[in-house]
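First up is the structure itself, then whatever we jot down about it.
The other protein chains are all here in position, but one chain of the complex has been omitted.
Up next is chain A:
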Amino acid sequence: MSTATETRGSAAAEGKKKAPAGERVADWADGRLGIYSLAKANMRKIFPDHWSFMLGEVALYSFIIIILTGVYLTLFFHPSMNEVEYHGPYTPMQGVQMSEAFKSTLDISFDVRGGLLVRQIHHWAALIFLAAMFVHMMRVFFTGAFRKPREINWVFGFLLFVLGMFTGFTGYSLPDDLLSGTGVRFMEGAVLSVPIVGTYLSMFLFGGEFPGDDFVARFYSIHILVLPGIMLGLLVAHLILVFYHKHTQFAGPGRKNSNVVGMPLLPVYMAKAGGFFFLVFGVIAAIAALFTINPIWVLGPYRPDQVSTNAQPDWYMGFSEGLVRVMPGWEVDFLGHTLVLGVAIPLMILFPLVLVAIAVYPFIEAWVTGDKREHHIADRPRNAPTRTAFGAAWISWYFVCLVGGGNDLWATHFHLSINAITWFVRIAFFVLPVLVFWVTRRICLGLQRKDREKVLHGRETGTIKRLPHGEFVEIHEPLSQEQLHTLTAHDQYEPVEIGPLKDENGVERKVSRGQKLRAKLSKGYYGESGQIPKPTREEYHELESGHH
């Protein structure tokens, strides 16, 4: 820091006068760690300001909250499936046989000081963590912030989301209550449906027949060590890359692809982010203090002979539940092996497909555009209609699966037949994304037209003026230079042309099928039907001279 070096210089000039204690400590540390240069390079790092850039922060902070509360819970949780009898303070469980895992969760809830609150913070924060990652990912998607150079960071983020899902699932399974046990049974079904090796895998995972007495301990080390460890590593890499790439910003006056306009990390963002962390913690703690989540004391301990309705996973696994619920129960015999297609198709094929569809999109778009430039200006969703339409279609796809996963609650709360909902989901799974894609693209194009109109003709003020000769006109207020820049700053691609199929000598050129497909997609993306040409300088001036 410049101020620090100045004081050092002046202190030296004044001679023997001893430097303040804090400075000496800092000097001592710098001599061994070299933090001055590191801090100098990074403390003034600039970040742009927009509320949607804080969604990732919500995810980061809820992850920290989960780790903090999780550490507290490990102090009291016993990951053991030994049978014990409950004799604690909760009377409706008196004398019930249960695993030690379930009993210790009851003890955390009723005996450990602050245990129930911490458990609820941990669980609510987990739901919010995944939801925050989801919307953060959608923000990055819809603003095109995944484009070069950020593709790898997009993949890291996606992996964090998927790992978060499985960390959540293993955590949900730990208390060994009736709900989570049903969830583990569901997972066992998925493992069993793997052709040929399913039974072997299941035996391996559970150490014998389900449920066995191993899975809680195994899930425990996966939940508290393996998955969070990988996630922590990925998270650090994710943040380092954000630093390295610098943050994207929306178009605006003075904002270029080569700069970042915003506030420095220190002091502004340190203060804001620090404050925001406590706000996130506060909101989650307030929710946890007021609303119960996973009340295992009324769910009871897991027994394979019991099951309850409303047995669903936490929301982030809900779409897999939906896929299974609406899938017809197909079963075929293949060379003496039973293939349970009713489970294998939704969980082994569709489940990864839904996730991968969104993860690979950036690479498909990069291939279509063939754009190798770096992009640091975030797109407005309307200016990339096909991408925006794809994203919206994917969300509708995901949501339809969620509706299928909660079909019983849709049925009871809207007085519908559960069979009708199942059929709706089966059809909507194929139809709705297409419909949403088409509608969203039309909306984007409409918004682009509106922007064009605004740039060329100004804002409609609603003020009607009567001219001396009797004609009525509405006054249009021209946009400011800043507004004009913001509305026209985006790039528009030209569709890729393959060129003539025969050269000047009439010899046929070899055009691969991939190239043809690419040209076709490119035409759909950037052809006449894919975008509205933004107003040019000439059009603007021509109209302007006509108006006045």
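Just so we're on the same page, a residue touches a chain if its C-beta (ideal position, glycine included) is under 8 Å from a C-beta of that chain, and two chains touch if they have at least 3 such contacts; residues count from 1.
Heads up, the rule we're going with is that contacts and distances are computed from a predicted model.
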**OP:** Pick, from "Acyl-CoA dehydrogenase", "Cytochrome bc1 complex cytochrome c subunit", "Molydopterin dinucleotide-binding region" or "Peptide ABC transporter permease", the protein name that UniProt gives for the chain of this complex that is not shown.
**Re:** "Cytochrome bc1 complex cytochrome c subunit"
Original post:
Which residue from A:Leu116, A:Val216, A:Ala389 or A:Ile532 sits in contact with the chain not drawn here?
Top reply: A:Leu116
Subject >> Option touching the unshown chain, where A:Pro92, A:Gly329, A:Pro468 or A:Gly506 are the choices >> reply: A:Pro92
**OP:** Just name the one of A:Arg218, A:Lys246 or A:Lys272 that touches the chain not displayed here.
**Re:** A:Lys272
Original post:
What chain A residues would touch the chain not displayed?
Top reply: 49-55, 57-58, 91-96, 109-110, 116, 120, 124, 127-128, 131-132, 135, 178-179, 263, 268, 272, 275-276, 279-280, 283-284, 287, 289-295, 297-300, 303, 305-316, 318, 405-409, 411-412, 415-420, 460-462
